[in-house]
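Scroll down for the structure; my scribbles are underneath it.
Some chains have been omitted; the remaining ones sit where they do in the full complex.
Labels run A and B following the written order; every chain starts at residue 1.
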Amino acid sequence: MTMNAVLATLTENLDYLRERKPLIHNITNLVVSNVTANALLALGASPAMVENTEESAELAMVADALVVNLGTVSSSLAAAMQLATKAASEANRPWVMDPVAVGALGYRTRLAKALLLNRPTVIRGNASEIAALADGAGGGKGVDSTLRTEAVTGQADRLAATAGCVVVVSGAIDYVTDGKQTVRIANGHPMMTQVTGMGCTATAVVGAFLAVTEQPLIAAAQAMLMVGVAGELARERAKGPGSLQVEFLDLLYELTGDQIIARARLL
Amino acid sequence: MTMNAVLATLTENLDYLRERKPLIHNITNLVVSNVTANALLALGASPAMVENTEESAELAMVADALVVNLGTVSSSLAAAMQLATKAASEANRPWVMDPVAVGALGYRTRLAKALLLNRPTVIRGNASEIAALADGAGGGKGVDSTLRTEAVTGQADRLAATAGCVVVVSGAIDYVTDGKQTVRIANGHPMMTQVTGMGCTATAVVGAFLAVTEQPLIAAAQAMLMVGVAGELARERAKGPGSLQVEFLDLLYELTGDQIIARARLL
C-alpha cells in the first residue's frame, strides 16, 4: 500500500521539484558541500550552503527545507545547527538530519540527541548511526557502519515513534519507517560506498523531496529510490568510483519518474 | 571600440597568463574551493587558498591578485577578508569581490559594503547581488538571482562609478562596466547554472586576468568571455551537469585565444 503510494506520486513530485526549484538550506560537512550542492542543482533544486551563526536562522525560516549534516561538526557549526533547526521547527519548515558517525564519537552523539528536541522531519543514517541514536548502542567504524540494516529495523521503528519523525536506515537495503508504515528499497550498488558523500547526498535529496510533498514517508522513500536507481545506473556506465560520481550527477539531471519506476525494487 | 580591445589582446593576455603562472590568493567559500583551485590550475595560474587571519595579509601583499568570495562567510573569514583586502589595496595589488547572496542575507550585505572601502578592482555578481550592493534593493532567492541582467545595468554603472571599480553582472548576458565604457557578452549556456560555483569560478578567472593586464575592464571582459565559451563548448560535449564540470576544466586548459575569439558573441 505504502509501496504503491511511493510509485504513484513519484513522477508528479519529481516534475514539481524541477519546476518549483525549492530553496534547500544546507548546513553540511566540508567534505561533501560541493557534491551536495551539485547534486541538488542537477536534480533541479536551488541549494544554499549557509552555516554561520549570524545567518543560519534567518535563512532557515524562509527556505523550503533544511538539511543538517554532522560530518565535520565543530562548536560553531553546532551552534548554527541549533539556531537553524529551532527556526525551521518554529516556522514549520521540514528539516532532515544526517547523524554522520554518531555512536562512534562522543561530542556529535550528544549534539544529535540535543537536536532531536527541535523535531526533525526525517533522520537518515546508516545502521550503526541509527542504532546509536535510538538507544546508545551502535558504535560504527569511523563513518562506516558495522551493522546491517536488518539488524536495526526495530530500533529504527522505535526512534521514529519516540522522535515523531521518519527514519531512514540506508545500506544494501534501505529501510524507511515512520514507526508504523515501512518501505524497503533494494536499489543501489556497492561501489557507491567507495564514493564519499553518497549518503550525505541521499540526505540532501530527501530534503528536496520534503519541499514538494507534505508526506515525509513518501518523500524519504522517493528520494532513496531515486538515489539508488541513479547509483546503479551510474555504476553501469562507470569504470570506477571517479567516473561513477560524474555519471551519478548526470543521472540526477536526466532521470524521469518513469525510468526510476521501471527499475524500482521495493520490498 | 572596447569590444575590439577585448578581442585584440585576448590571445596575448592568455598566453602571458599561462607563461607567467600568476600567484592568485583566494579567500573563498568552502563549497567551491576545490573547483576554484582546479579552474585556476587548468587555466595556468598558481592558486593559493589561504584564509586564516594569521597569514591572509602576508600573502595578499605578495600575490599577483586576490579573490574574495562571500559564499560561506563566517566572522573569522570576514576578519581575514578585511585584513587581506586592506593589505592588497595598500600594496596596489588588484583584487576582485564576489558578493554571493548579498541582498538576501543581512550579515554579508553589511560586510560587502564595508569591503568596498578597501577599493576592489572588480566586483562580479549576479543581478540581484549587484542591485543590492548598488542601493540596497535586489533580494534574490538564496544564492540565485531573481532579476535579469538587463534590469540592473543602470545600478551596475552607478556602483562602478561610486566605488571606482569595474562591475560585472553575470547572467544569460554578461554586462561589464566601468561606469562609462561597457561590454555585453552573450556566450555561455543555461546548464552552467546547474553546476555549483560557475560564478565563483568566473570571479577567480577575472582575478587571473587582472594579474596580466593593468586594464581591469579588459581583464574582466576577457575572463567572462573565456568562461562563457568554455561553458558552452563543455555543454556540447557533456551529458549533464556532472560531465559539464569535467569538460569545463579540460577546456580552460586547452582553449586558445583564437578558438575563444571564433566563438565570441560580444554585443
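Keep this in mind: a contact is a pair of C-beta atoms (placed from the backbone, for glycine too) under 8 Å apart; a residue touches a chain by one contact, two chains touch by 3 or more.
Small disclaimer: the values here were computed from a predicted structure and weren't measured.
Enquirer: In total, how many chains does the complex have, if 2 are shown?
Expert: 3
Criterion: only the chains that are shown with their structure count from here on.
Enquirer: Counting only Cα atoms for the centres, state how far subunit A is from subunit B in Å.
Expert: From the centre of subunit A to the centre of subunit B is 33 Å.
Enquirer: Flag every residue of subunit A that touches subunit B in the complex, lowest number first.
Expert: For subunit A paired with subunit B, touching residues are 23, 25, 30, 33-34, 37-38, 41-42, 44, 46-52, 54-55, 58-59, 63, 76, 245-254.
Enquirer: Tell me, which parts of subunit B touch subunit A in their complex?
Expert: Checking each residue of subunit B against subunit A gives 29-32, 34-35, 71-75, 101, 105-108, 141-144, 193-197, 238-243, 245-246.
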